[in-house]
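Note sheet for the following structure.
Only one protein chain is missing from this complex, and each of the others stays in its spot.
Note that the chains take the letters A and B in the order they are written out, and that residue 1 is the start of every chain.
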Amino acid sequence: MMQIHQKMHLSRSLRTIWRHRRRVIMGFALLAMLALFAFGCDVDTPQNTFDPKGPVADKEKNVFLWAMWPALVIMIAVLAATVIIMLRFRRRSEDYIPKQTHGNTTLELAWTLAPALLLLGLGIPMVAVLWDIGRDPSDDAFVVNVEGQRFLWRFEYPELIDENGNPAQTFTEVTVPAGREVALHITSIDVIHSFWVPKLAGKLDAVPGRTNTMWLKADEPGSFAGQCAEFCGLDHANMSLIMHALGEEDFDAWANELTAGDAAAAIAPDGDTGG
Amino acid sequence: MAHAETGQLETSTGIDNRKLFMWLFLASECLFFGSLIAAYLLYRGQHDVPCLGGDLSACVFPTDRTINGVEYEGIFDIPFTSVSAFVLLMSSVSMVLALAAIQRGNIRAMRIWLFTTALLGALFVGGQAFEFTEFYREGLDLDTNLFGSTFFVLTGFHGAHVTVGVLVLLSMLVWSGRGKVQQKDSLNIELVGLYWHFVDVVWIVIFTLIYLIQP
Partner (left out) sequence: MATVAQPAGNPLAQALRDVRQLAEDKYSIWSWIATVDHKRIGVMYGVTAFIFFLLGGAEALLLRLQLSSPNATVLDPDQFNRLFTMHGTTMVFLVVMPLSAAFFNLLVPLMIGARDVAFPRLNSFSFWAFLGAGIFLNASFFIRGNIFNGDLGAPDGGWFGYSPLTSNEFSPGNGIDFWILGLLMLGVASLAGGFNFVVTILNMRAPGMTMLRMPLFVWMTLVTSLLIVFAMPVITVALFELLFDRLYNANFFNTEMGGSPLLWQHMFWLFGHPEVYILILPAMGIVSEILPTFSKKPLFGYPFVVFSGVAIGFMSWGVWVHHMYTTGLGTIATSAFGISTLLIGVPTGVKIFNWLGTMWGGSISLKAPLMFSAGFITMFTIGGLSGILHSMVPSDFQQQDTYFVVAHFHYVLFGGAIFALFAGAYYWFSKFTGKMLHDGLGQLHFWIMFIGFNLTFFPMHMSGLLGMPRRVYTYQEGLGFDIWNLLSTVGGFLIAASMLVFIFNVIYSLRKSEKADRDPWDGRTLEWSLPSPVPHYNFKEIPVVESRDAFWNEKYKEDEAGVVIPVVAGASDDEEEHDGHGIHMPSPSFFPLIAAAGLPVLATGLIYDPALVAVGAATTMIGVFGWAIEPATEGE
């Protein structure tokens, strides 16, 4: 007897699920999407924008989250509303003609004003963060001149002068002091590139004929991966860089070694000298 | 449902289809010439950049200027260009007269004024050609500097538009010579006129912004 009851419950559940199969499918799909999304946030990978290691990247992540949560709520609301409406008001008789409602002005005003206010509510604090991130670097920032070329990065250190009086330079790897603001003056000698070290800051384009300036800071010592982020030709995908942030003692040691001797004549990986 | 007679020539706005089309086309052309003029104006302040050849002495400038204490002579001949602008302006007058003539039913007068318009337009284009060859002799080419690129492209497109207009005018002349243009066809002349006046107005803007008003 028990087995028969259990079978009946099971088949009734299955039938209910089948009846609401579209709802069930959408629900699973939504959960899957959210799970995928959440999964992505937690991974400690070298270029993860969700793993900020400096104030600029951190502020940028926060701005993203401010907008992401309301966006997720709206997304779920609209998706659910669509599915629920489709199921609840689905056609049951070809002869039935519903009331021919033409609109509702109050509703229109509401759903024009509310989103506008929400968006402005996002936009105004956003501008405040933008002014902070986009300000000029402070006067005591460590300066690096960044030059993009096809297909590598050249870094020049005007504060680190070698024995011949020339600024030191490195290729592909750039070293900066940790815990201190860094000023980057970015340009290109050929096409447009874009300088990007995701864990420290958003990107800034390297445009030939102009110099773009940004500041960033690495909170702690570490090595941070980056890539060119503006299509520049055949080897765009391989135009990577690494930014090393060293603690004060290590940084001074590195700087001394760099400026001892003819550091300005550093050879680029392909055998080209800089410039 | 009630039915209506097919009113072939009645339009919902009351404007003939072709006239509405011409106005839309001219509005679109405003954006076209506006973009060209914007490029010219944006690059106008950049005369201290190297020119072809690498130094300023190879540069050609539109008007006289002094850079770093050295004087450079400009190549614009304002009196000459003023005359050709006047010629184009007068061609708009003759165009108006041509339209008035055909609206009165005077085909012969229309043909005379159409011919005048085409002649003055051709004179303008001839003046442009002369001016450009002079500039070329003085060292200005598309690749010389920013002035060369922006100036020739802008005025070149304008000249091309005038040339197309002249060709259309001549076609109307030939067509009317065969008796195919009658008073009832005055709309076609009006459309040509609209195009012609637009091209003239663009020249007034170009002449003012590029030749007369200097930074």
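In this text, contacts are C-beta pairs under 8 Å (C-beta built on N, C-alpha and C of every residue); 3 or more make two chains touch, one makes a residue touch a chain.
Because the structure is predicted, anything quoted here is derived from the model rather than measured.
Trainee: Determine and list the chain B residues touching the chain excluded from the picture.
Mentor: 1-8, 11-13, 15, 17, 20-21, 24-25, 27-29, 31-32, 35-36, 39, 42-43, 46, 49-52, 142-143, 145-146, 148-150, 153, 157, 171
Trainee: Touching the missing chain, which residues of chain A?
Mentor: 29, 33, 36-37, 39-41, 43, 45-50, 57, 59-61, 63-64, 66-68, 71, 74-75, 78-79, 81-83, 85-86, 89-93, 96-104, 107-108, 111-112, 115-116, 119-120, 122-123, 126-127, 129-131, 133-135, 150, 186, 190-192, 194, 196, 198, 201-205, 207-210, 212-213, 225, 227-237, 240
We take it that only the chains that are shown with their structure count from here on.
Trainee: Quick one: chain A and chain B, Cα centre-to-centre, how many Å?
Mentor: Their C-alpha centroids are separated by 49 Å.
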